[in-house]
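Comments concern the structure below.
One protein chain omitted, others in place.
Take a look at subunit A:
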Amino acid sequence: MPKPIEKMGADEILASSKKLFFGGFCLLPMLWVYNIFYVWPVRNRSDLSPQVRHYMLLSGILSIVLFIVFAAWFGIFVNQRLDWGTTGDLLTVVLVKGV
């Protein structure tokens, strides 16, 4: 049973947060979202290193930026893929019949 974050020491929280933040760069952006939710309950602890808040903030910014990028791409893809011809077909995993 892993230790709940409330019972972790400040250095352990920093280590976890750091791992989650850098892990996100390995094409795992959901780790950034997780990072925020994970550290959120202890964000106001006085003994916490300020670096933790940095990692949270950066994770948050990257999550939002990526969300916008993905949402924009999704919108463009859904509306334009039929016009892209062969390229559109290549980018589509499941071709939708009848449209």
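We adopt the following convention: a contact is a pair of C-beta atoms (placed from the backbone, for glycine too) under 8 Å apart; a residue touches a chain by one contact, two chains touch by 3 or more; residues count from 1.
The rule we apply is simple: contacts and distances are computed from a predicted model.
K.L.:
Tell me the UniProt name of the left-out chain, picking from "Nicastrin", "U6 snRNA-associated Sm-like protein LSm4", "NADH dehydrogenase [ubiquinone] 1 beta subcomplex subunit 10" or "Autophagy protein 5".
P.N.:
Result for the unshown chain: "Nicastrin".
K.L.:
Suppose we count only contacts with the excluded chain; which residues of subunit A make the list?
P.N.:
Contacting residues on subunit A, toward the hidden partner: 82, 85-86, 89, 95, 97-99.
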